[in-house]
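This view holds just a subset of the chains, kept in their places.
Naming follows writing order (A and B), and every chain is counted from residue 1.
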Amino acid sequence: MIVQGNTTLAACQNFDRETHVNWLSVRGLQDKELIQRIGEEYHIHPLIVEDILHTKQRPKVESYGNMLFITLRLYYIINEQIKSQQISFVLQNNVLISFREHDTGIFQLIKDRIEAGQNQIRRKGEDYLLYSLLDAIVDNYFVVLDSLSERIQALEDDITLHPQKSQLLKLQKLKRTMITMRKHVWPVRELFNNLERNEIDFFEQENKPYLRDLNDHIFRVIDTIETYRDILTSLMDLYHSMLSNRMNEVMKTLTVLSSIFIPLTFIVGVYGMNFDNMPELHSQNGYFILWGIMGALTLGLIIYFKKQKWF
Amino acid sequence: MIVQGNTTLAACQNFDRETHVNWLSVRGLQDKELIQRIGEEYHIHPLIVEDILHTKQRPKVESYGNMLFITLRLYYIINEQIKSQQISFVLQNNVLISFREHDTGIFQLIKDRIEAGQNQIRRKGEDYLLYSLLDAIVDNYFVVLDSLSERIQALEDDITLHPQKSQLLKLQKLKRTMITMRKHVWPVRELFNNLERNEIDFFEQENKPYLRDLNDHIFRVIDTIETYRDILTSLMDLYHSMLSNRMNEVMKTLTVLSSIFIPLTFIVGVYGMNFDNMPELHSQNGYFILWGIMGALTLGLIIYFKKQKWF
């Protein structure tokens, strides 16, 4: 039975718990009273209800008797913005209950398939449904990471071209996103590992390979996050080096220019003095000879700097 | 029986150890003799008493026969200042004794609840009381971390706007706070883990999920601390980069300016010389032609620097 939209709690109590895949999908956690009533209805431990409502949980799996509780963080992209929200699952004998803050569309495909008829998810029971939803979450990690990868690559190209302050701010933002995402995804590895090792009884024998698959994927997510962190650190170094490079060039320009003109300015200053007795001033070609000397000096300095590979 | 205020030790001996939750809360550790007398009264091992009095303990849990000893560090905020103090617990058969340096108000809520009547804490015994107190301590770690988070965010915004020396000092102070807090909180993880794994006998069967909850929370505290440390390191990098950026701009300003005016100054120096024979000086429009040349030179340099993206 598929009950869509904003339904009353009462409707949910009519689940046919024997012959169907029952998925109670709760969206929005503001109505705490409702959540607590659902908790009571389905005999969910108060600590679990508290964890569901407190949306800054560390990802974890816990079993309370015949009930499996999973909470983790969903990452998704809306309007080019990376967002995240907490999503919790309670797997009971004949029903899977999911709790999340907003709708993100990432479960749409699964819902469509269930509604479409007697497909695999309907046939295989709530444990396989749980796997499908977790798999969709993990797949979305990759979507987010691919988007991050593109941004990082674009930033790297940009920095290599011309280092600018705006890149620094972008870099800082990417770093923060990465640090936060790592904090949220790292414990998921543990979660899936626990699932496969300790809570395996909640899954049918034939669905176990799928758990291994999840584990496999989350390892790849974490490898990728670590790699991106390394790359971001190395981008910070690159930015610094590019900046130092530019600074060096700027300084060299200044120094070459000063080295040539400061002595010349001194020389013309000398012949601007008003001493009564300055023989050179009265030489017929003094002025032109001086130009020659200054030209030679400039040429000499330019050759010297060329040799020093200053430009 | 609730004995409040500065009571005598004698009064504490009248605890009804069978039917009540007994919590002996000792505040202030200066009176070493009193602590030692309490130690003797309750048969506390001399090594424990020593640990209680020496307020630089590493957080740990130890069991001595039928006695459980826990010491850890409490973090709290008073007048925007982050402070910490050592707090120790001795859990015996029918009494929980807590020792701390000053009052901080964080146990007030629990005390109020106990006094209010037959609530859960009164019903569940000393082990649940111990859990409640530990939970209050861990919750306060989050309060402190949230305050730190706000300061870090404010500092980041500030640095991004305009890097200044005062930010550096703030950053250094936050780093130190983080390093110290990490040193104090890291072993608490081990403590709670030991509690759940090795000293579980001190807790009623029904209270065990609460221990798992503690463990869970402390992991989140540590994740958060590690994340903040990463962010602080990355802020230091940001500060450096912002500074390098500014330095670069300053240098570019200086270089552009010098590049334009140093040659011009040389040129006007030339025509300030007093040679007898300088034909240009006697040309009717020499002065105005020179202005034209200097203008053209300046324009050329400005175009060149624009092309080099120097400003």
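Here, a contact is a pair of C-beta atoms (placed from the backbone, for glycine too) under 8 Å apart; a residue touches a chain by one contact, two chains touch by 3 or more.
What you are looking at is a predicted structure, and each value in this text was computed from that prediction instead of being measured.
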item	value
Given 2 visible subunits, total identical subunits the whole complex contains	5
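As a convention for this text, only the chains that are shown with their structure count from here on.
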item	value
Approximate Å spacing (C-alpha centroids) for the pair chain A, chain B	24
Sites on chain A touched by chain B in the complex	45, 47, 56-58, 60, 62, 64, 162, 165, 168-169, 172, 175-176, 179-180, 183, 186-187, 236, 239-240, 243-244, 246-247, 250-251, 253-254, 257-258, 261-262, 264-265, 268-269, 271-274, 278, 280-282, 284-287, 290
Partner chain A, residues of chain B touching it in the complex	156, 160, 209-210, 212-213, 216, 219-220, 223-224, 226-227, 230-231, 234, 237-238, 240-242, 244-245, 247-248, 251-252, 254-255, 258-259, 262-263, 265-266, 269-270, 272-278, 309-310
